[in-house]
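Have a look at this one.
A single protein chain has been omitted from the complex, and every remaining protein chain is retained in its original position.
We call the chains A and B, going by the order they appear; numbering starts again at 1 in every chain.
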Amino acid sequence: MPTEVTILGISGAVWLLLLLAICSAVFAWRMSALLRVLAMGRRENRLDHPVLRAWTFLKEVICQSRMLTGESIINWAHPAIFWGFCFFVIASALMFVGGIAAPWLWIPQVEEIPVLGTLVDLFAVIVLVGLIASSIRRYILTPPGLQRTMDATIVVLLIAALMVSFLLAEAGGYADEVWCHAPASVGMSENAEKSESCPRERGHGTQTFLPAGTATAYVMLAAGVSPEGVVNVGVTAWWVHVAILLTFLVYLPFSKHMHLIWAPFAVFFAELPAKGTLPAADDSGKEPSTQLGLFTWRMLLSGYACAECGRCERVCPAVESGSKLSPREILHDLKSLVLKDGIATLKGRKPDDDGREFIGGTVPAEAIWACTSCYACVDICPVRNEHVPIIVQMRRKLVDEGKVDAKLQETLMSLQRYGNSQGKSARKRFDWAKDLPGGLKDATKEPVDMLWFLGDYAAYHPSSARVSRLVALVFNQAGIDFGVLAKGEKSAGNDVRRIGEEGLFEMLAEQNMKALGKADFQRIVTTDPHTYHTLKHEYSRFGLETPVVHYSEVLDECLRTGKLSPKRSLEGKAVYHDPCYLGRYNGIYDPPRRVIDATGLERVEMPRNRENSFCCGAGGGKIWMEEEEGISERPAVSRIREALQIDGVTHFVVSCPKDLGMFEDAVKTVGAEDRLRIIDLGELVYEAIGMEEV
Amino acid sequence: MSAQDILVLAEVNQDAVADITFELLGGARELAGATGGQVVAVLLGHDVAKHAESLSAADRLIVIDDEQLADFSPAPYLAVLESLVGSEGPRAVLAGSTTIGLDVAPMLGAKLNAPVVNACQQVAVEGDLLKITAAICGGKVLAEVEVSASPAVLLILPGSFRPTEETGAATVESRPSPVELHRGAVTFEKMILPAPGDVDITQQDVLVAVGRGIQQEDNMKVAEELAAVLGGELAASRPIIDQGWLPTTRQVGKSGMIVKPKCFIALGVSGAPEHVEGMKDSELIIAVNTDPGAPIFDVADYGVVADLLDVAPALTEAIK
Partner (left out) sequence: MNIAVVVRQVPDLVEPLEIDASGAALDVDEVEFLINETDDHALEQALLLKESGGGSITVVAIDFGQVDDVLYTAAAKGADRIVKIPYDDDDRPPRPAEAAAMIAEAVKDIDAELVLVGSSAHDELEGVLAPLLALKLELPYLGVIRGVKPGEGGSVTAFKEFPGAAMAQMNVKLPAVLGILAADQPPRYVPVSRIRAAMKSTEFEEKETAAAVPEPNVTVLRMHHPEPSGRAEMLTGSEDEVAARLAEILKEKGVVQ
């Protein structure tokens, strides 16, 4: 072993032990500090669903599934480097143990272990190729949102040096063997006396196939380096390799690449099982002692785990529309805060933040308000960071301080007062059904199978309320026994939660639960994906246990079972826009598509469809806010342009009351209202089953 | 001087008689016609006699000139009016529901133990009674009230009466203040005028508002030309502001400006509730829209189902 040397009169093994001990101590000290900082976050249980967590870990960390399904043509590079890293952890461990034990005991090194040795050897090359590929991407192609930082450069160079030094050390270990077996053509046979001892007693190993190491030795010998030279270089390279490893050990927990340590934990502690169910507000009434206390520990962990890959940036509708929001920047800022304030607090100092607030200062309020809560960033994040809950957490602070824009304030006041976001009298919630033949059943007066929970937009927005009436007629036609909460239905509060007005959300939920408690029904249906998500996932803590379905599922079922049958085949080419809260949040992609297919329309997909669907820009309460200054193009407009790229497209089908208004506006902005009809799924069915306007 | 006189509190703003004063004189003339009394205008201020001529609709104009009245402050105004109304003993005192009227009239009524009616829109004389229609609750409720005591102090909403062409005897009586005036607790320091910048659309008589129907920025000139011949200004609904074709100061609607011009021409404005809330109280509303079902036609007085790009230039020509 290369530790069988004496440096300054002290055995190499002792040096190695000493260095390892020092570096490990630094590493441990830093890691414990980072962990104690995490503990400053709010508590949240992330140990539930252990099997699901283990499965997710296996899939996403070990198998790198999120990386492989990623966006880039070189998405193999990260798994290659990662798996290489895993193998090298074994190799390095053996190096240290073997090196330290060498004077007394021979510990087999990785290159002496068949198969594993070969794999490690090959991975050294694969990792190098991966590094080159990702460097080309980072430094030459540079996708938006990916930074060319010094940190990244250092890490790339260090990893490359690790691989090269490994190969050189390997070559050193095998140089004599290579030399012995080298064919004469290579011109290495002049040292005939050496051949007598071939093969040299190497000790304990077996013959392992090491193509890269052997090739390196060949190349060096062929280049005229003497076998002793190769061996000496190998010994030096071994020490260099060890030195880099130790450097890494110290450097990692201080650098951007700490994601390497934390990402697996971030994935294990991901938000499971349902997406986008925000943690309840801290109702302890205690002001957290540092700004960190505003976030849960898992949110703080996001900062550590973020690799700053910029994927979140590239899918963000706010970023595309030129907003100040940058989800990557928010995590980066959060990480800086965690490190600065957290470490300062550990040392018993006041955080040195120049009196600058993190929320609304470091992270500008405009950025915090620009989020539509579409969840595209969370969905694509390789380390399962939760940008949206973090943003909502920051909004909660702003709301608590009353820092909301005038339009939003008016909406919140309206919700407080009237239980709806539209500033309308609660008595007018069902005005759209005034002339409905047969009227609407009141589920609080007679039992119904299905309770229709309207939501504000379906009840009050002129276009959507018109659709509500058509959906009611279709439900009647299908013989569905349904009713409403004629008195007492309020906004379900999805957007209220995302605004960060948790107290108002709780108030609305309590009021709705009271009204629901008076009604007799088997399941809840709604046309509004926002309402759907909240009732389904966020009302359980208020005691709601009834199943919740979306009308697209009901229509799909009715069409499949023949309760509704199309009378005529509609003509045209339709695209379907997946609403965030139906698709990405709840995975309902196919029922609405089957409904469109049943109407006879030719269905085509927009480039961004299903989980990659592009938000209309209304969610998360964005629809209630004043437009941010400096917006280049609203997301809904960009979406309409995307649809118009498709040749001969005639119908833009939506299944969300907010979408209807958003896209009706956008298609007018584009000036394409003659070419592209924005139509709700319900109206589509209404037309297909041939109902006359009643 | 008679118990059938109608007394009008005249207002001068920035060295000009306020519009509301002409409206009050118009109303007062009708009332005086019914009671058989005279229209008495009262003008308080300093160096204001020069406005006498424009107040010729009154039979008598009482000008109280005092340095303490140079700039408005409630206490001296109240002191003068209390004495003056006490001695004149009119049937009614008409004050505008304005920044001055609202400060002075309610206290005047209380001091004289006289009935005060707020937000008056119509006033009629029926024998010994005054029958008044007041618009309360933001105009959503009309209250019909009667008062028998004299004088009645009435706060009149702007736009309730029409200015009159008639002239009265127009005798001018300049008097010193009937009571000694002191610098009270409230003193005027200075008038802050709006910075000269974009026009204030709430102050325009004619507004030409554009909506989505304008389609492109280039078409804005069609609306500009119409506004120019009408002597009005451009306003817009939200989408136009969003496009950045006009500054936000031109936005009409709940989240923009609430406007009540004499004439509001809506070009290609669909009439979303948000917008309607900001313009529904305009005196004359003309709407041009291609969609016959556009809600703007529910609030408009006159509607045209056509492309604004055809109608607006034609209208500009017709007016020229």
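Definition applied: contacts are C-beta pairs under 8 Å (C-beta built on N, C-alpha and C of every residue); 3 or more make two chains touch, one makes a residue touch a chain.
Small disclaimer: the values here were computed from a predicted structure and weren't measured.
Taking the complete complex into account, B:263 is the one of B:179, B:220 or B:263 that touches the chain left out.
Touching the missing chain, out of B:47, B:67 or B:200, is residue B:200. From the options A:281, A:656 or A:681, the residue with contact to the chain not on display is A:281. Taking the complete complex into account, A:409 is the one of A:147, A:362 or A:409 that touches the chain left out. By the touch definition given at the top, chain B reaches the unshown chain through residues 13-14, 18, 71-75, 98-99, 102-107, 109-111, 113-119, 131, 134-149, 155, 184-194, 200, 202-203, 205-206, 229-231, 262-263, 283-287, 297-306, 310-311, 314-315, 317-319.
Contact between chain A and the unshown chain involves residues 281, 283, 285, 399-400, 402, 404, 406, 409, 412-413, 416-418, 423-425, 427, 501-504, 506-507.
Operating definition for what follows: only the chains that are shown with their structure count from here on.
Centroids of chain A and chain B (each the mean of its C-alpha atoms) stand 59 Å apart.
Considering their complex, residues 406-407, 462, 626-627, 634, 665, 668-669, 671 of chain A touch chain B. Put simply, chain B touches chain A in their complex at residues 212, 215-216, 239, 242-243, 255, 295.
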